[in-house]
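All protein chains but one are shown at their positions in the complex.
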Amino acid sequence: MRTGVVVFPGTWSDRDCGHALGDVLDQPVDYVDYREQNLKGLDLVVLPGGFSYGDYLRCGAIARFTPVMEAVTAFAAQGGLVLGICNGFQILQEARLLPGALLKNASCEFRCEWVHLRVEQSNSAFTVDCRPGQVLRIPISHGEGNFFADPSALERLEQESRVVFRYCTQDGQSAPDANPNGSLHNIAGISNVRGNVLGMMPHPERACEALLGGDDGLLILQSAIHAWSRVPA
Amino acid sequence: MRKAEVFVTLKPVVNDPQGLTIRSGLHALGFDKVTDVRSGKYLLVTLDEPDAAKARQQVEEMARQLLANEVIEDYRITMLQGGGL
Amino acid sequence: MRKAEVFVTLKPVVNDPQGLTIRSGLHALGFDKVTDVRSGKYLLVTLDEPDAAKARQQVEEMARQLLANEVIEDYRITMLQGGGL
Partner (left out) sequence: MTGDQLSTTTPELGVRRAQLDSVALADEEYREIVRALGREPNDLELGMFGALWSEHCSYKTSKALLRQLPTEGPNVLQGPGENAGAVDIGDGLAAVFKIESHNHPSAIEPYQGAATGVGGILRDVFAMGARPIAILDVLRFGPLDRDRNRHLFQGVVAGIGGYGNCFGCPTVGGEVYFDPAYTDNPIVNAMCVGLVSHEGLRRARADRAGDVVLLVGADTGRDGIQGATFASVEMDERSASRRPAVQVGNPFLEKLLCEACLVLNELEGVTATQDLGAAGLTSAASELAYRGRRGIDLEVDRVSRREHGMSAYEVMLSESQERMLVVVRPAAEAAARDVFEHFELHADRIGTITGSGRIRVREGGAVVGDMPLKALVDGVPSRSPAVEFADKHPSPPMPSIAEPEAILLDLLASPNLKSRRPIYRTYDHQVQDNTVIGPGFDAALLRVPGTNKGLALTTDGNPWYVALDPYDGTRAAVAEAARNIACTGARPLAVTNCLNFGNPDRPSIFAQLQESVRGLADACRAFELPVVSGNVSLYNETSERNILPTPVIGMVGLLDDLSKRCPAGFQEDGDLVFLLGETRDELAGSQYLQLLGARLKGRPPSVSLEMERRLQSALLDSIAAGVVRSAHDVSDGGLLIALAESALFGRRGLKCPNVTGAMSREAFFFGESLGRVIVSIAPRQVPDLQRLMVHHQIPIHAMGVVGGENFQVGSDVRVPLDTLRQAWETAF
């Protein structure tokens, strides 16, 4: 599976994603400049974390207008796999590839810590290797990850089973005190209708080696590889 | 040169954690009459556009496309005669 | 209930990275008439203080103590008659 990791000005998880996919999972990785308009030959496009354009104005607001995003939109429409992590999730929402918005954390503070996520859906391309209900331990690192969607959009997300991850306790309860940022319905990650575009606030690429504290993030990245290998090209 | 003020605020249905934090900060300082604080952005845009109507239209367009996110925010525009703040 | 709008902006001499970045964002979108963007905060404060003069004075005090840092910021206050934005 050929992965393109998009680099916007101010992105910083690009190398981490490259490390996880390339060094740990041994997949070929290209870094894709934000001015690029062509994503030919790629199977997975990752929009990594960071502070694109400093997160000035709103997270992802300026990045969403870069040339590469037009290409990403077309790529997603053709069924290509797109994973937006943290800032990448915010950019996907600004680009309207995913619904809702991410507000300032309820604490008004940046939070970097390990959290637990419950896998709600194993039918997204990024969770085919997971069981529904399975609990993953993955770090977050954001100041604006407080998921918001208006009531009808939220209801639609739930009805269409597009909530992929929810913050939960260690034993899988989506309790309020397991919610690190105030997200509605404890939402940590959602997909599009087709399941090929996923946005999530936690950083799976930081959870790919036991040395760094855990490797549950591998399940998400490996799911993408497996989902892709099952899709006839 | 024309100047436009753009105010961007969170829609009333959207929680405003920052407003809440500021309110508790004000309470802690003894301003206990404060019942609510809503926080937003203030942008002062200067354009090189002599035509007032065109300038306004352009700022509208900027707000719609970039300055505000309609999923969560409202905006208001004031064209200034003189200098702005 | 009284409402006050507080605008907090960076002093003109102070660097405004956010404003500069928004300006280049607008340029990238084709709004090339934009010559400058300055960014600031907009706060809508509601107080339970019937006396208009006292309310204003309190908001002044809040701006001075918490809402703005005079080392780098200026502020301006508008008392609203009705509702605010």
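Remarks
The chains carry the letters A, B and C, assigned in the order they are written, with residues numbered from 1 in each.
Keep in mind that, in the parts below, a contact is a pair of C-beta atoms (placed from the backbone, for glycine too) under 8 Å apart; a residue touches a chain by one contact, two chains touch by 3 or more.
Computed from a prediction, not measured in an experiment: that's the story for all the values here.
The missing chain, though absent from the view, touches A, C when the full complex is examined.
The chain omitted from view is touched by exactly one of A:H19, A:R137, A:R156 or A:H185, namely A:H19. Among C:M1, C:A52 or C:I72, only C:I72 touches the chain left out of the display. Residues of chain C in contact with the chain left out of this view: 10-11, 13-17, 20-21, 69-72. Interface residues of chain A facing the missing partner chain: 9-10, 12-13, 15-16, 19-20, 49-51, 53-56, 109-113, 139, 141, 143, 203, 205-206, 209, 211-212.
Just so it is clear, only the chains that are shown with their structure count from here on.
The interface holding more C-beta pairs in contact, when A-C is weighed against A-B, is A-B. Mean C-alpha position of chain B lies 8 Å from that of chain C.
Each chain gets one centre point, the mean of its Cα atoms, and the points for chain A and chain B are 30 Å apart.
Among the residues of chain A, those in touch with two or more other chains are 57, 61-62, 65. In chain C, the residues that touch at least two other chains are 22, 25, 29, 39. On the side of chain A, the complex with chain C involves touching residues 53-54, 56-57, 61-62, 65-66.
Those residues of chain B lying in contact with chain A across their complex are 10, 13-15, 17-18, 21, 41, 66-67, 69, 71-72. Note for the complex: chain B touches chain C at residues 1, 7-9, 19, 22, 25-26, 29, 31, 33-49, 55, 58, 61-62, 65-67, 74, 76, 85.
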